[in-house]
Every structure is written in structure tokens, then in C-alpha cells.
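With one protein chain withheld, the remaining protein chains of the complex are depicted in position.
Think of it as A and B in the order they're written, each chain with its own count starting at 1.
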Amino acid sequence: MDRATAGPRAVLTYLIRRLFAAAVMLVVIVLAVFSIFFLIPKWTGVDPATMYVGKQSDAQALEGIREKLSLDEPVLVQLFEFFKGIFFGRDYVGGGTSLHCDAPCFGYSFKTEQLIWPVLTDRLPVTFGLAVGAAVIWLIIGLSAGVVSALRRGSLWDRASMTLALGGVSLPIYFTGLISLAVFSYQLGWVSNEYTPMEESFTDWFSGMILPWVTLAFLFGAMYARLTRATMLEVMGEDYIRTARAKGVREPVVIRKHAMRSTMTPIITLLGVDLGMLMGNAILTETTFSLPGLGQAVLDAIGERDLPLILGVTLITATAVVLANLVVDILYSVIDPRVRLA
Amino acid sequence: MTDLSKTGTAPGEPTDERSPAGEHYLDVRDLVIHFPTDDGIVKSVDGLSFQLEKGKTLGIVGESGSGKSVTSLGIMGLHTVGQYGRQRARISGEIWLDGRELLHADPGEVRKLRGREMSMIFQDPLSALHPYFTIGKQIVEAYRIHNDVDKKVARRRAIEMLDRVGIPQPDQRVDSYPHEFSGGMRQRAMIAMSLVNNPELLIADEPTTALDVTVQAQILDLIRDLQKEFGSAVIVITHDLGVVAELADDILVMYGGRCVERGSADKVFYEPQHPYTWGLLGSMPRIDRDRTDRLNPVQGSPPSLINIPDGCAFHPRCPYADVPKGDVTRTERPELREVGSGHFSACHLPREDRERIWNEEIKPKL
Partner (left out) sequence: MTNPEGADAAEPAADSTADSAAQEDAVASEANAESAAAVTMTSEDAAPGEILLRVTDLKKHFPVTKGVLKRQVAAVKAVDGLDFDVRAGETLGVVGESGCGKSTMGRLITRLLEPTHGTIEFEGRDISHLGTAGMRPLRRDVQMIFQDPYSSLNPRHPVGAIVSAPFKLQGVRPEGGVKKEVQRLLEVVGLNPEHYNRYPHEFSGGQRQRIGIARALALKPKLVVADEPVSALDVSIQAQVVNLLDDLQGELGLTYVIIAHDLSVIRHVSDRIAVMYLGKLVELTDRQSLYDGAMHPYSKALLSAVPVPDPRGKAQRGEDRILLQGDVPSPLNPPSGCRFHTRCWKATRVCKNEEPPLLQLRTGHQVACHHPENHEDQRPEDTELLSVAEKTADELDSERSAIEQRDREAVGKP
């Protein structure tokens, strides 16, 4: 009989392999984005250099920008320069000016001439804070509502919370967001409607984040409540729950220890998928509440065709999704011993 | 280890009314278990009574939907745990275990008896064991609920039990997960878990149905040995007459949620008094002798538990339903009457007809 439980060594091998796969994945994403943003303009006859300089460009400025961004080099060289920039930094020299960009260098913005990386690091905490805060709220509320609904199936609580959950799934964010903003901030004045960085004032930051968190969490929490309820109902009918009761385990322990653990498996799977989908909803939320996060940055960048910024945001969110999925897979194997890390 | 706490009387137990029912170790009286559903009330158990003494084995036999598994879960009190609102089973009657009535007792007290005084083995050990916990953890949990010991002591006890039920290298296998065990090993582990607190009542619900024949023989052998060793009362629930013949001292035949015949294994197998029992015996192909002629099965299908026929539940399938005068078989529910010493049967057939039919029509064909 083989022992399927993986030792620490197997876990390490698995981790290395997954990280390697993640790196490959990211390179592919870079290639795809790179070709979309750098090659397509070229093929369609638009000179990327004009995007930097603007409409009233003179030939000299264009030439300078080409030299500075190596736009006149072959594509492969440009790609190499781009990767080199990420790992070692790069210098933009040409047209009489020079700009040093430390590693990790994602280039600089067409419009503002700011380096991308500082913009990203500036905005990432806002989006990260929004996502994590919302995730904590939706997991707590969604899971507990789902569990209670499952245990008291058919009760008033069950019907009420499931109706609310249906609302949460069907109402769009800008609707719930604007309504709550109008009521709780403008009308009642309970919470702030402006973003304050955490370093300045924690309470102001918290006050400004509550509505965005709750709005985003409402949507996801509703989905999690429904999933939790369905899974919990199924798990409570399993033979091993009956066995636990037959052993004399107290009902709260049966639910906490025996049932919840099995219920977590599909929830974690969903969480892995949702982290990828979160970005789209975060953009909506950030716009609705005017949060200076990545979502808003990318929205602005798309409007102004600020390609380097779009590329930077895409890369950083892709990295986050890949890492989150890795964590989910490891969690999965921790919870269910039948899943082998191999 | 557990004996100390067992003898003490816990609060909330009906101590003052010593019923004569307390004379038997297990005394089930007029047990009714109904489940309300959208289609109507499912009458899974509909007035069942039986007794069982320590050291004895009772075999409950019946086809699917006869109410045999529902009865066993009812004794364990598992129909009401975690059930709320409309889904809740409706249970009435009395269940006396060692002088205590369980159905009307405090649920918390009954919980303390589960796993300690009475425990259960289930049909499919793969689904009955939690897939996410090691075998050892699950046995340790069963032990520590009822014994105030630390994890190390409990683990030693788990290894000891695994060794007792014949699992090789128990000190290593204790850390395996259920899916790493074979079917037979899993059922052994399940048995180890149910016996860890030396229960006095062991209920085995189809304990070998999911197993291969050669493994089934091992498990039946193990259950027999363990009963001899622990002297507990055992209820074996099965559809397989071979399995009850191997294990049981007494046999109870269920049909449509009721007991149709009860008696010693010898009586039920060699002098059965109910047409349904005849049908069961006539349905069985025999491994021990050649039966070249046709089998003599009961015709038709089991009744719907929502719509149990009036009168004798078996009358629509009974070839002798017209033998008694009038339409008594269709209108009157037959009482369980003593037809021999310790042998009961619920049938309207007059004694002489029953004996004639058995001796002349049924017995020669078996």
C-alpha cells in the first residue's frame, strides 16, 4: 500500500515546480501584452513615438524619442531591453535628455513622463487594501450566513438571507455603491467619502474604505453564502457526519470540526477563481468611490492610451493572480489529504 | 476505565419510574418513526417492539425500505440530532437501555451514551470515515470524548485497538488516512473505533455488504470474536440471511416498518411462521446445496412507506391472504402473537393452516 501523504521534501519540489511554471506563465503574458501594445500600433501604421511626443511633434523630437526608447531597434531587441529593465533597470538616453529607471523598470508613462513602477507601488496598497478588506468581510459574512441557513434550512432566517443573497448576486456594483454612498455618506454623514492613505490617519482611511469594502463584499458575499449553504447541506448529509454523531461528538463540534472542513474545499476553489475576477470589480468599485487604486489608474491609462502603464498594471495583477492560485492549491492539499501535490 | 461514570446516575434521567421494561438490557417498545415529506408521511417504523440481552446477538432482516436501518439510527437517537423544523422525524414509543429510557431523556445525556454505552458500525466504511482526518485522529476523538485523558494516552489506546482488530503495523497505520486503507482494513478500523470505549451495545448496519466475500468472512469472524471477548449485546442489520445465520442468536424479520416474525435463529430458519419469511427463504439461491428447480420468491414489490396497505401490510403479496375467513387480512392489522416459546409472528392465518402450508407446500421446496 502506497502512502500518499507528501513529505516536506515533496512539497518543496512541488513549490519550485509551480513557481517555475508561474514564471513561464508571466513571460507568456508579457509577450502577449507586449505584442498587443508595441507591435499592433506599428503594423497599423501608427508610430509609437508620436504617442509619446504628442500631436504637435517635430521630426527631431520624434527621432529623439525613438532613440531613447530604442523604437528603431528590431522587436526582439526591444523585448530584451524590456526584460532587462525589469531585472536590472535601464537608462533612457536620447533626444538630449536622459532618464534612469531603477530595477524593476516597467518603462515610463507616455503622458506624465513618470516612471511606471513608482505609480504602481503608490496605487497597489489601495487596491490591495480594498481587495483584502472586502475578502475578509465577504468570507466572514458569506460563510456564516450560509452555514446558519444550511443548519436552519427553511427557517425565516434562511429565506431572508437567501433573498438578500439573490439581490447581492444580481445588483451591479455601481448601483449598490452609489446608493450606499448617497445614503451613508452624503445623507447621514456616517462615513467619509474621500480616500485618506493609511499612514496619514488610520481612522480616516478606515472610514473611507468601509463603503467600498461592503459594496464589493456584498456581491461576492452573496455568492459565497449561496455556495456555503449548498455545500453545507450536502456535507451534513454525509455518512461521516452521522459517524461523528454516533461517536457522541457534540453538535457544535460536529459542525465546526467535521462539517466545516469539508465545506471549505469548494469555497477555496472558488476563492482562487474569484481573485482573478476581482480586478474587474475592483475597477468599478474604485471608480464609483474615487479610490486612487490600480483600477482607476488603468482606466485612465486606457482612456489616454498610456500603453506602458497598462502593461505594468496587467503584469502586476497577473502576478497576483498566479501567486494567489498557488496559495489556493497549497491550501487545498493541506485541507484534503487525498489531493497530492505532484 | 469507563465503568465508573456509567454507574453514576446523571441528572435528568428518569430514575424514579423503574419500569418493568428495565428488566431487559435493551427494550424497545412500540417504536414509531415517521418522516414528514412533501408527498406525505413516510412511516419507516410503525410500532416495533423487541428485547435484547447482553452477550446476545439480534439479527434484523428485511428488504430495502423495511425500516431496519431507520430502527438502528432511532435507537442511537440519530434522527433528531441536527434536525430542525419540518424535516424533524416524529418519534414515539419507548427505548429502554440498561434501565434508562432514551426517547424522553435529555438529549445531552443521550449524546454521552452514544459511542460509550452504545456504538455503531456502518455499511460503507469509506464514506463513514472522515476523509480529511487520519484513522488515528478519528479513533482518538472517539476515545477522548468520553475519557478525560491526554492525546498520548488516547493514541496508545487507538494503536492497541487497531492491533486488536488485526491491522498489521498499527503503530504506523494509525497515521494513515482512510483512502490509504483497503476496504477490509477500513471496516476493521471502523470496528476499532466503535469498540474503543467498550460499549455494551453494538449496532452493525450491513457491516459486510460493501466488502468482498473473503473479506466479509474475516470481518464476520472478527465481530464474533469481539463479542465473545467484550460480552456486549449486538444488533446486526442485514438483508443477507446468510450473514444473520452466521451471527445471530435471535432474528427479527421486518416488513413495511413492522415486525412480522421474531424468534430464535433456529425457529425462524427451520420453523418459520410467517408467509413473508417463507418467501424470503424461498427466494434464496443456496450455496450449500443444489436447487435445480425454480426459486419460490414473493411476488410483487415492497409497499410504499407513505401508503402502507391496510390490515396486514403484506396482504397484497401474500398467496394465503384469502385463507382466513372474511376480509380480516385487509382490514385488521395482525398483532404479534407468541406461536412458540419465544417465537412471535404477526399473521392472521390460523395455526393449523399455517402449519399445514409450511409442512406441505413450503418446506419440501426449500
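What we mean here is this: a contact is a pair of C-beta atoms (placed from the backbone, for glycine too) under 8 Å apart; a residue touches a chain by one contact, two chains touch by 3 or more.
As the structure is a computational prediction, the values presented were derived from the model and not from experiment.
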Task = Determine which of the presented chains are touched by the chain that is not presented, and list them.
result = B
Ask   = Where the complex has a chain not shown, which of B:Val28, B:Ile75, B:Val165 or B:Val298 is the residue touching it?
value = B:Val298
Key: Among B:Ile145, B:Ala204, B:Leu241 or B:Leu336, residue touching the chain not depicted   = B:Leu241
Remark   = By the document's definition of touch, the residue of B:Gly47, B:Pro131, B:Gly282 or B:Pro309 touching the omitted chain is B:Gly282
Task = Please pick, from B:Ala89, B:Leu202, B:Leu220 or B:Leu252, the residue that touches the omitted chain in the full complex.
result = B:Leu220
Message = Can you tell me which of B:Gln169, B:Thr331 or B:Asn359 touches the chain that was removed from the display?
response = B:Gln169
Query = List the chain B residues touching the unshown chain?
reply = 63-64, 168-169, 171-172, 182-185, 212-218, 220-221, 239-246, 248, 265-266, 269-270, 279-288, 290-291, 294-299, 301-302
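Note that only the chains that are shown with their structure count from here on.
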Task = Calculate how many whole Å lie between the centre of chain A and the centre of chain B, each centre taken as the average of the chain's C-alpha atoms.
result = 55
Inquiry  = Show me the residue ranges of chain B that touch chain A in the complex, using the header's touch definition.
reply    = 73, 76, 78, 81-82, 84-87, 111-116, 119-120, 122, 124, 127-132, 134, 141-142, 145-146, 176-177, 179-182, 193-194
Task = State the interface residues of chain A toward chain B in the complex, per the touch definition above.
result = 1-5, 151-155, 236, 238-251, 254, 258, 261-262, 335-338
